[in-house]
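Missing here: one protein chain of the complex. Every other protein chain is in place.
Let's look at subunit A:
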Amino acid sequence: MRIARPLRLLEFRPGSLAPIIAILAVLLVLLTARQPDFLSPPSLMSFLGRSAPIILLAAGQYFVIVSGELDLSVGSLVTAQVVIAARLIDGDPSAGWPVVVLLLAFGIAVGLVNGLVTTRLRVPSFITTLGMFLILVGAVYLWSNGAPKGSLSEEFRRLGRSGFEDVPALGRIPYALVILLAAAVLALVLTRSDFGRTLVAVGGNPRTAELSGVRVWRAKTMAFVLSGVAATLAAILIGGYSGVSFQAGAGLEFGAITAAVLGGVALGGGRGSVVGAMLGALTLETLFTLMNFYGLSGALKPTVQGAIILFAVAAASFRFPSR
């Protein structure tokens, strides 16, 4: 019995994508029941564009989590990047691309530090990235004396808020969505590469991986770097879409981690798929949109989010007992 090629995606980790797809489908049905034109191209495109940052973060978090670690610094990294971008650009239209390159370098550097401290100094990543969180938040406040300075140029913000206009059938395609798709393809290729498989092996059983000649520290450090890059891309989109604030990245780390777990990525490492993580993020965003349409108070958002997460993860763990 040969399984047809397209099914490979679902077969990759048996069953792990089924729960999240089911939840997403239910939420989408509820959404269209309330707002029939939600699935029309314009609104769907703008929804996907808006969800791009958290989906990117969830993909980055996947690499770290599947390798058996955790990155609690991504939210603060997003905030830091947005504040840095505003201060460096300071309204200067020509500063756009150089700043993007600089942000990427900074994101990679933060990922490297997280990774090396975790793997070489053997500090648990929970503590490493929590320390990085404190350092980044403190540093951006310190650097800007408590209020963000400068402003983002229109050119820089275009990535987050504009798109290809007048595309046949779809209307407007946000640049954010294009970036997301490119990143998703890249992430998928990475997970299928030797590196991706090594990472899963490292997370599943570091000792065995070590003994079979894998340089565990290098794989894990790469994962942190990828998470830093994902956070940088997310920051560029968020800065473009919603502008500069110290709250730009607040709480995103928990959002990304819960999205990944919701999508079947096991905390502790070794199990899950990057597609699952991204679908998990999409599901969370769908949930928030649904709540908006049903007029739920914004303050109640966390309560519903918490309840859904608990319910979904509990349901998933009943079906797939921990290894």
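Heads up, the rule we're going with is that a contact is a pair of C-beta atoms (placed from the backbone, for glycine too) under 8 Å apart; a residue touches a chain by one contact, two chains touch by 3 or more; residues count from 1.
By our rule, contacts and distances are computed from a predicted model.
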Expected UniProt protein name for the omitted chain (select from "Lactate utilization protein A", "FAD-binding protein", "Acetyl-CoA acetyltransferase" or "Ribose ABC transporter permease") would be "Ribose ABC transporter permease"
By the document's definition of touch, the residue of A:L30, A:L102 or A:A139 touching the omitted chain is A:A139
Out of A:W97, A:F126 or A:Y294, only one touches the absent chain, namely A:F126
Residue list for subunit A contacting the dropped chain reads 70, 117, 121-124, 126-128, 130-135, 137-139, 141-142, 146, 254, 257-258, 261, 266-268, 297, 299-307, 309-310, 313-314, 317-318, 321-322
